[in-house]
Structures are given as structure tokens and as C-alpha cells.
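Got a structure for you, questions after.
One protein chain is absent from this view; the other protein chains keep their places.
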Amino acid sequence: MEILQKYRRARIFWPSVIFLGILLFNTIISKGEFLSITMMDGHFYGRLVDIFRNGSKLMLLAMGMTFVIASGGIDISVGSVMAISGAIACSVIRGNLFPFFQGSVFFALVLAVAAGALCGAWNGFLVSRVRIQPMVATLILMVAGRGIAQLITNGKIITVNSPSYYFINGGYILGLPFPLYLVIILFAGLLFFTKKTAFGLFLASSGINDKSSRLAGIRVENIKLLVYVFCGAAAAGAGLIESSGIKGADCNNAGLMIELDAILSVAIGGNLLTGGRFSLGASICGALIIQSITTTIYAMGVPPEVIQLVKALLVITISLIQSEKLSIKLLPAKAAAQ
Amino acid sequence: MKLKRTFSEISLLTITLALFVIMYGAGVLFYGFRISTFLNLFNDNAYLIVATTGIFFVLLTGGIDISIGSVVAFTCVFSAWLLEKGFSAGFVIPLVLLIGLAFGSLQGFLIVKFDLQPFIVTLAGLFFMRALCSVISKAAIAIKNPFYLKVALAKIRFTLGRQHPKIYFYALFAVAVVLGTAFILKFTKFGRTVYAVGGSEQSASLMGLPVKRTRVMVYGLSGFCASLGGVIYSLYTLAGYSLQNVGMELDAISSAVIGGTLLTGGVGSIFGAAIGVLIQGLIQTVVTYQNLNTWWTKVTVAALLCLFIIIQRAMSVNGEKARKNRLIKAA
Partner (left out) sequence: MKSGILLDMKNICKEYPGVQALDNVPFQLEAGEIHALLGENGAGKSTLIKVLTGAESLTSGAVFLNGKSVRVKNPLQAQHMGISTVYQEVNLCPNLSVSENIHIGREPRTRYGLIDWKTMESRSRELLAGFDLDIDVIRALDNYSVAVQQMVAIARSCDISARILILDEPTSSLTDTEVDKLFSVMRRLRDEGMGIIFVTHFLDQVYQVCDRITVLRNGRYICTENTKALDKVSLVGRMIGKDYSELSGSRTSREETGDKDILMDVRGLYKSGTISPLNLSLRQGEILGFGGLLGSGRSEAARVIFGADRPDGGDLSLEGEPALFKTPLEGIRAGLAFCPEERKVEGIVGELSIRDNIMLALQAKKGMTKPLDPDEVDRLTRKYIELLQIKTPDEHQTVKNLSGGNQQKVILARWLATDPRILILDEPTRGIDVGTKAEIQKIMISLADGGMSVVFISSEIDEMMRCCERMVVLKDRAVVCELSGETLTESRVMQSIAGKGE
């Protein structure tokens, strides 16, 4: 009972209820077919599995973005970083880059993620040391990133022929799609990290009031640097999944406009866009909501472009809910109490 | 001390202008740029100049509008669709301009009234308009309206020796928009209020200026200019396609920054922003001449962007230091 109470108060409560609601809605309109999961060649197939597989990129990004937003910042360069990471991985595997490691998927992955982290470090450096506003600082890489990716691939859409690389998106372990494991491992790792260290507390504190946090002994600059590095690495991971999915690197379209979805996931998860307390699980729920809405809209036979309309309305609704001004107007009593 | 002061006094506009002249000069020397190269910068970027003008107002107040690329696309698609349905240009053009104005004003209203972040609101706007594009038509629609065809091809040709450079009417129109904007910003109360709001919103309202109204208006203007840019773009391409101009807002913002606009608001010149567009066009031209990967354009633009942002930051830090130095003298 007490656990239930705690759950109801948690940030993840509403997003998870909404997610389940969407699933339920789908089940009803599809007369149960939605939930059906079939087993073929030892793999599970079904809409639900698709949601988790297709949503895995967004879930990774949402985790990185959650940290950045909690620190009071924003990172609009994640889509470009995805393009860079895919370009690097594919070029390495084909041997265009570091011919010595040609075909080494492992090295390709390490290099791609390292490149993502490096991009993040650049963003973090501009934000925490040069003290440029986060949106402006990450704008630079957002503009440059796709260009850099194109230069790596020499402006071509390159394809790779490597089953082990395909495995990142298309593979199965114990019947479940591989990218889901990536999400789960990262999520568990982060949960462990935030539970076993005081990182979460320091991050929230820095995002709410960086002056107080500094005086209390928190190294605010380092915390901020770290979240951008992590966000960059997470974006690189998402880029690898995407690139593996299309079996190559398409720098023009990889992760195009996905930064907006990532920010939206964090917001739908009920995390304040102004920074502070955060919930990773809630952001992941937010990502799943976006993904399941997409799936629903496809399933209902509605033209997919409507998804963006829905997203637009969602963004406005959520901002209005979070807006203090509106709540003062609607709930004067509550405002007065504060 | 003296040196520092003179440095901060060199306006960013001068740097931008010098950059353009040097780049163009180098182009003349190494690639044999002609008059037509120069005029084509206007012909090819007229729509971007107009759209940048709109976002420039917003940036001056310290806000941001990332919906303009979608608004441009919507304008093209919607007008192409209406024209295809047989509506006259005299009906379509005012209608799309009105929609742009109304849409921008609505965004501004939400931002100002409910104190929402401009980035988030215009992000929703971006999604919304892009979705409307695809709802109208996913396929590209060609424009065959006679009026559009006529206007699209209207141009002035010069004869300079063996060269025959030409400039299209819509490019001249873009120049007119820039001049008009410069005039509004310099000589009207609205224009000065825009600068004042960007300098210090609090001071501006203490001095009795209509801060809120002005902030809503700049978003309205931004939407209006974006749809105007859209009309020019549909003249330029004679088509409307739902996936065109993705990321155009970035080009516009980078142009403004390279043109010396401070993203924190209050400082910037419309001529600088327009030159910023031309610089991007020049980079594109050089990249084409050199037969380089076109993506060098983006990378170069980003490098310039980074350079200008860091110069701006250094200037404001210098300003703080100078003020502090005076304090020390006082102590």
C-alpha cells in the first residue's frame, strides 16, 4: 500500500498512466490484436515489440536530454551528433577511416561513442567554462554537425556490409530486440549511478540554484560538463542504432529534427524544462508515449503527418500546464499559499 | 586600456562587412567572380534575406523563432495548392501573408501572455506548420499560375561590356524589405522600442514603453516576413513541397549572428544580417567553384558562427572587467 502511495506521488505516475492508456486504447480499437505477440524463429514480433524497438533511439536521447535539462540547459545538437556517430562507425567498418581497423565493428563503436562524447565535451565546455547560453552554444554544433558528418563520408550515403553491425538494431537476444537491451542496460546503469552516488542530488541542485550549490561545495562546472558529455555519448548510441537500422550512414536524414522529440519526451515525462528535479523513468515514459502515439496513428490509418500536429498541441499543452502565470490565474488560492 | 576600448567600439557590423569584402575580393582574384556573381547572391537568397529580416526583429528583443522554415514551406505548399485549385494570385498572396502574420502573432501572444519559453512555443509552431504542409499535399505541386510565372521571370538585365548580369524583381523586392526595415528600426517609435526591450526589458517598461505589445508584434512580424519569404521562394522555385526549407531557421539565425546580432538582444543591424545572408551565399558559391563537398558550406558557416559568438562573449566579459576596474579605482 505504501509503495502504491509513493508511486502515485512520483513524477513517473502520470506519464506511465498515459502510456498504459494509449496501449489500452490501441488494444480496444484493434480488438486485442495490438497486444498479440507472435513467436517466429525464436523472436517475438508484434506492435508492442515494435514500439520498444523503434522507440529505443528516442529513449536513449531522452535520458541524455533529461540530465542536460535538469542542469538548467538544453542540447539542440543531438541530431547532428547522431549523424556524426553513424558516419564514423560506417566509415571505419568500410575502412575509409583508419584502414587498419577495417571491418572492426568493436573499434567502430568505440570510436563513434567517443566522438559523441567529444562533441558533448565541446558543448559542455562552451556552456560551463565560456558561459555561453546553452541553446546558442549547442546551436554551433547543430549547424556544423551534419556538415562534419558529410565530410567524413565524403558527402555520400555509404552502406556497410556487416551482419554484426546490423545486429545493433535488428538483432535479438532471448527473443527480444537488441536495442531494447541497450536502453535497459543504460537505464539500469544510470539508476545505479544516481542511487550509488550523489550525482542526482548535485545535478538537481545545480540546475535549481547554481550559486547556492557552489557555496555548498558542489563543483557545478564539472557537473554541467559531465551532463553534456553524457548527452553526446547517448546521442552517439542513438546514431549507431539508426545507422545500423538503415545499414549505412545517411548524414542528411539521420536524426533529423529528433532533438525536438527528445526535448518533448523530457517535457511529457513531467520534468520541468527550467531544470531541477528530474526522473529518468518519466522521460523514458515520455519517449514511449511519443513512439506509441506514432504507432497508434499509423494503426488507425490516419496520415502520419498528423503526428506532428499532435506533438505541436502536446508541447503547447504541457508548457501551459507548467506555466506559473497560468496556474496563478486558474488557481489563485494555491498561488497565494506559495 | 585604451586599446581595449577602441576594440569594443569597432562594431561587429564592420567586421562583417570587412569579411564580406575580403571574401568577395578573394573570389574576384581567384575564381574570377563577375558582377553577375554578386547579383546572383541576391537572386538566390532573396527569400532568406526576407525571412532573416523577420527573425531579426525577434532576435533584437532577445527572443527566438524557430518556426520560420516551416512557415516558409507552408506558404509555398498552401499557395501552390490554392493556385492549382484555380484561385487567383490576387487572393492567394494576401491570404498567405495574413496567415503568416496571424500565426506569428499567436505564438507571440502565448509567449508573452503566459511567460512561456520562445524556443518551446515556436518549436510547437514548427511542428504544426510542417504537419499542415503534409496534410495539404505530400507531393510537390508545381505552380503554373500565369501571374506567378510572369513575376517570377521579371528581371532587369544590364549590359556591361560582354557581361549581361541580371537581377530579378523579387530580389529587388528583398532589398526593398531590408531598406524598409532599416527605416522602421531607425525612425519609428516601434523600432526604437524593439531595441530598448532587447537592451533591458525592465528599464524599457520603467521608461513607459509598451514592452508586451512590442514583443507580441515582433513575433507577428517574424511570421509575416516568413510568409513573405515563402511567396518569394515559390516564385524562385515555382513549386511547393512539404519537405522544403527544413532547418532554414538555422540559416536565418546564423546570418543574423554573423551579421553582428547579439543573441541576448538589443544589438544588431539589419544590414549586417543581410550581409550575413550574402556571406553564406558567397561561401556556397566558393564551395561550388572549388567543386568541394557542399557540406563545407555548413561547416564554414558554423565556424564563423562560433567565432562571432565567442567574440560577442569576450566583448561582454571585457565590459564587465572594465566596470570592475573602475570600481577598483574607486576603492
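Order as written gives the chain letters A and B; numbering starts at 1 within each chain.
Everything that follows uses one rule, which is that a residue touches a chain if its C-beta (ideal position, glycine included) is under 8 Å from a C-beta of that chain, and two chains touch if they have at least 3 such contacts.
Since we're looking at a predicted model, the values are computed, not measured.
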Full-complex contact with the absent chain, from A:I29, A:A216 or A:M300: A:A216
Residue, one of B:G27, B:G100 or B:G198, that touches the chain absent here: B:G198
Of B:L206, B:L243 or B:I311, the residue in touch with the unshown chain: B:L206
Footprint left on subunit A by the chain that the document does not show: 195-199, 201-202, 204-205, 208-209, 211-219, 276-277, 338
Residue numbers in subunit B that touch the chain omitted from display: 5, 8-9, 186-189, 192-193, 195-196, 198-200, 202-209, 266-267, 319, 323-331
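The definition used in the following text is that only the chains that are shown with their structure count from here on.
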Centroid distance [mean C-alpha coordinates] between subunit B and subunit A, Å: 31
Subunit A-facing residues of subunit B, complex: 64, 110, 113-117, 119-121, 123-128, 130-135, 138, 242, 246, 250, 253-254, 263-264, 293-299, 301-303, 305-306, 309-310, 313
Interface residues, subunit A side, partner subunit B - complex: 74, 130-133, 135-137, 139-144, 146-151, 154-155, 251, 256-257, 260, 263, 267, 273, 303, 305-309, 311-313, 315-316, 319-320, 323-326
